[in-house]
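Here you go, one structure.
With one protein chain held back, the other chains of the complex are shown just where they sit.
Coming up: chain A.
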């Protein structure tokens, strides 16, 4: 197998994975191993190119290496972009409730640490966008289920079943979506 391998084979696998993810409409586990292998291939290619350039010989291999590098890089970026799109779709599908996604262990194990960061930042960005639409920020809510201590802008609040609170909408919106709180 290794004899017949050519540059870009791994990248194809990666893109196929994206394609499979689309077709089956599921988020597959982040393929860290494959991504690393491709990055290693990129480094090797760069070294090969560098030695060629150093020898000063004009060689057609240069073009092959260059094409492989460009292609691999594009596949890597496409793979990550595809995942970002899926993550955003997921985020919206569950009503912008980020804790809901992150507390889901099987789902979380499919994400890379950078993707978790990405989701957090995306959440912050979306919240900022939404804040511009709602002018009345305060909401009276009723606690339907105990949900522990939540840190809000007004300080930590311990939500106990049956209590009522006046809170900032942005702080507790995800709890409403998940059914812990209810607007009064």
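In this text, a contact is a pair of C-beta atoms (placed from the backbone, for glycine too) under 8 Å apart; a residue touches a chain by one contact, two chains touch by 3 or more; residues count from 1.
Please note the rule applied: contacts and distances are computed from a predicted model.
A.B. asks: I want to check something: the complex is missing a chain, and I'd like its UniProt protein name from "Small ribosomal subunit protein uS5m", "Thioredoxin domain-containing protein 16-like", "DNA replication complex GINS protein SLD5" or "Beta-Casp domain-containing protein".
C.D. replies: UniProt lists the chain that is not shown as "DNA replication complex GINS protein SLD5".
A.B. asks: Looking at the full complex, which residue from A:27, A:64, A:84 or A:176 touches the chain that isn't shown here?
C.D. replies: Result: among the candidates, A:84 touches the missing chain.
A.B. asks: For a quick check of understanding: of A:10, A:76 or A:98, which residue touches the chain that isn't displayed?
C.D. replies: Among A:10, A:76 or A:98, only A:76 touches the chain that is not shown.
A.B. asks: Looking at the full complex, which residue from A:21, A:42, A:152 or A:178 touches the chain that isn't shown here?
C.D. replies: A:42
A.B. asks: Please give every residue of chain A in contact with the chain that is not shown.
C.D. replies: Spelled out for chain A, the touching residues are 35-36, 39, 42-43, 46, 66, 69-70, 73-74, 76-77, 80-81, 84, 88, 92, 112, 114-115, 117-118, 121-122, 125, 128-129, 132-133, 135-136.
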